[in-house]
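Excluded from the complex is one protein chain; the other protein chains are retained at their positions.
Read from first to last, the chains carry the letters A, B and C; within each, the first residue is number 1.
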Amino acid sequence: MDIERGIENGKLKPLNLPVAIFHFQVQYMNYTLPELMVAAAAREIRDGEIIFVGTRLPLLAFALAKKTHAPRAIGFFESGIIRDTPAQEVLYTMGDSPNILGAIQCGSTLDLMGMMQQGWVDAGFIGGAEIDKYGNLNTSYISGKPPPNHPNPGFIRLPGSGGACDIAALARRLLVIMPHEKRRFKDRVDYITSPGYGTGRNWRETVGLPWGGPGAVITTQGILRFDPVTKEMYLASNHPGIPVEEILANTGWDLKVASDLKETPPPTREELNFIRAYDPAGFWTRG
Amino acid sequence: MDIERGIENGKLKPLNLPVAIFHFQVQYMNYTLPELMVAAAAREIRDGEIIFVGTRLPLLAFALAKKTHAPRAIGFFESGIIRDTPAQEVLYTMGDSPNILGAIQCGSTLDLMGMMQQGWVDAGFIGGAEIDKYGNLNTSYISGKPPPNHPNPGFIRLPGSGGACDIAALARRLLVIMPHEKRRFKDRVDYITSPGYGTGRNWRETVGLPWGGPGAVITTQGILRFDPVTKEMYLASNHPGIPVEEILANTGWDLKVASDLKETPPPTREELNFIRAYDPAGFWTRG
Amino acid sequence: MNRKILSMQEAIAQFVRDGMSIVAGTALESLIPFSAGHEIIRQGRRDLTLIGPISDILFDLLIGAGCVRKVVAAWVGNVMMGSGYNFRRAVEEGIPHPIDVEDHSNFTIALALHAAALGVPYLPTKTALGSDLPVNHPGMKEICCPFTGEKLLAVQAIHPDIAIIQVQRCDPEGNAHIWGNTGITGDAARASRSLILVTEEIVSPDVIRSDPNRTLIPGFLVSAVVEEPWGAHPSPVQGYYNRDHGFYRDYHEETKTLEGFQKWLNRWVKGIKTRHSYLQLLGEDRIQELKVKKEALSAPANFGY
Partner (left out) sequence: MNRKILSMQEAIAQFVRDGMSIVAGTALESLIPFSAGHEIIRQGRRDLTLIGPISDILFDLLIGAGCVRKVVAAWVGNVMMGSGYNFRRAVEEGIPHPIDVEDHSNFTIALALHAAALGVPYLPTKTALGSDLPVNHPGMKEICCPFTGEKLLAVQAIHPDIAIIQVQRCDPEGNAHIWGNTGITGDAARASRSLILVTEEIVSPDVIRSDPNRTLIPGFLVSAVVEEPWGAHPSPVQGYYNRDHGFYRDYHEETKTLEGFQKWLNRWVKGIKTRHSYLQLLGEDRIQELKVKKEALSAPANFGY
């Protein structure tokens, strides 16, 4: 069972999703779903921002944003790297050699986390295995809290937080990329690895988090955002060819839909050209 | 008034002490008082120890110890330098270029202070303007605590702690170098910049200091140590030619004298050769 | 003769004992001391506590080999591929035996080691507030700031018994140069009671002293120096060799079942005795492929006066 891997995976190990949805035919071009998601993720990065870049698709999204609309964005990588140019080759992990060559600073995890805790990081990207309607994420334990006595076959152990909890707690804005499936979009997650808006409204303030919270969830079916008051997730755009009903059916609660629902713009020719040149083997983006 | 400068000074600005005591004639050789003190200080360093090296005479004492009996000693300098060889030239401050060239590590103050707080530092050297019978040192305010309202002409403002308070609090053993004068050796210092044994006995434990305390006070007249139980300072050795009575008269409390009082051994020929080659202009050691 | 320079076999035999806590994989995806991990498995260590941020597959491997009683980490798996199947089997099914897990985030594990490096019993933070990480966690407690009254999370110091750290180069005393991302390596080195340094090459002390700002680990912290070229494979060592992505992919595929893992373990760890044999197994072609091809030298800094 590969529930924790989801969309952030590639050619060598196909996604646990219906193959059909990987290949769209829209009017003027072909693109894959991961390509659409990378393009959508890149557009969430604003020029000049400091981005805490998570692993997998965000590695591409950061590079794409830098090459298109956000040339002055700066990337923080939790292993201690700061870059203001994209790596010259596609990255499989953020510790790959091309991510170090040409960095502006290589230092410690603590320094970067400290700057994020100060409020320097405008946005951070993470993935998730489960999310709930207030944007809380679980990448630790599915179907129950960690049991007091082992062995307990009643749950799935996922890899854990890594830096995800930190980014969710401390970035000014959290961006999430994950597959859209009913078992992953739950009314309440089993375990909060990475805090979203908790139980909604001013919960973050109550628990002592200084700012932040999820700004967008980019899924395999649409882009979801959060009500500024209640902090409940709603559907802001559906991807081309995905009916809203299908998205609602794939969500484990009564998902609200924006009154001005849009269709997610497909990747542009420029975006696709970059993505395909950058990841020529299509490890992350060919599905 | 140069009370805060004292012995840790040099040729260019003569010490505020009777000139006569600077030039001894002992049986076989001539040496200056600072030379004797540097040699005595160097002997307090044991081979293989990690020494937090303070400024002025300790800079020479560390170099001398390395070249004689403690070749494996390691020096920490609060600006972030770690050395296992002495600098190739005499140092006027620890930030001088020769102290950086050939260091094994140049890093941050925090890392070195942190290691000292962990207990890595076997001994640290500091100077003092005032000391009391439990080894508490004052390098901040003489004749009164800092006044609530300024201006107040009733006290002398000294430069302050620098790293002295930290070394006194956190080194396993504190070594002090200072001039021996009645106004400096007080029953109780006006202000504790650098904690010694407080009010004696287990005071350090009581206030939360994990270990440490003064091991030796090397003065212009003798070497003083501390009773292992009461933690009161006593005279352990008098320098050649200095009568015990003179030392007692220069101490502001009823100083106890060791039953096995010794005479401080003069610097050896080897020690003098090194000191004079290392500080050829005699800035620190000619008086 | 310098007594610190040991073979990997000697270093693990002398310094790693059953029941110890070990911090490793401190630079995150780079410089992971796999060679040391393999030798720990071959020497049959048991009941270890593994401490680290993400460890890529190193912790998964040690768990599968039955060396581990407890994991104190932010993430255990295969960074590029996802799950660590041995970690899952151990936690979900108690195979090969049950293990305890203390969940951290990368920041809280960094702070726990930083606290130890600084010599304080804890450090305060805002991260992980509102998450479930602190729930029933023995090393996390909610506190209030004595100045502002705001809520904070206190993260307790972790003092590992030993750090195993891979570096590019060091001198015979263990004064070590590291470059590229350093993750939590500096603090891990200072936090630990002993330290095995695995180095791509032992160089003259003059090389290290020529650039004291590149020294991340001073030699007095180091118990043993093991010169083990390619000691970090399949993880990358900047300037020496690149990451072997295929190796991680294969590990992922081949360790899905317990039987598959046993086969993998016999092939890559138990069936060989030294790193030399491991490299022979890897093959000359692969080594040539992974080897650094381009030179991109740092601009010099003048330390003269």
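The rule is simple: a contact is a pair of C-beta atoms (placed from the backbone, for glycine too) under 8 Å apart; a residue touches a chain by one contact, two chains touch by 3 or more.
None of these values were measured; they are calculated from a predicted model.
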item: Neighbouring displayed chains - absent chain, whole complex; value: A, B, C
item: Which of B:V207, B:L261 or B:A277 contacts the chain that the document leaves out; value: B:V207
item: Positions on subunit B where the hidden chain makes contact; value: 2, 4-5, 8-9, 12-13, 55, 77-81, 92-97, 100-101, 106-110, 113, 117, 140, 145-146, 150-153, 155-166, 168-170, 191-195, 198, 203-204, 207-210
item: Interface with the undisplayed chain - residues on subunit C; value: 118-126, 139, 141, 143, 145-148, 150, 152, 154, 156, 168, 177-180, 182, 203, 207, 210-211, 213-214, 236, 238-240, 242, 292-305
item: Missing-chain contacts mapped onto subunit A; value: 50, 74, 81-82, 84, 97-98, 100-107, 110-111, 113-119, 170
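The working rule: only the chains that are shown with their structure count from here on.
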item: Most widely separated chain from subunit B, with each centre as the mean of CA atoms; value: A
item: Between A-C and B-C, the pair with more C-beta contacts; value: A-C
item: Intercentroid distance (Cα basis), subunit B paired with subunit A, Å; value: 58
item: Whole-Å separation of chain centres (CA-atom averages), subunit A against subunit C; value: 27
item: Per-residue overlap in subunit B, given as positions that touch at least 2 other chains; value: none
item: Residues of subunit C whose C-beta touches two or more other chains; value: 186
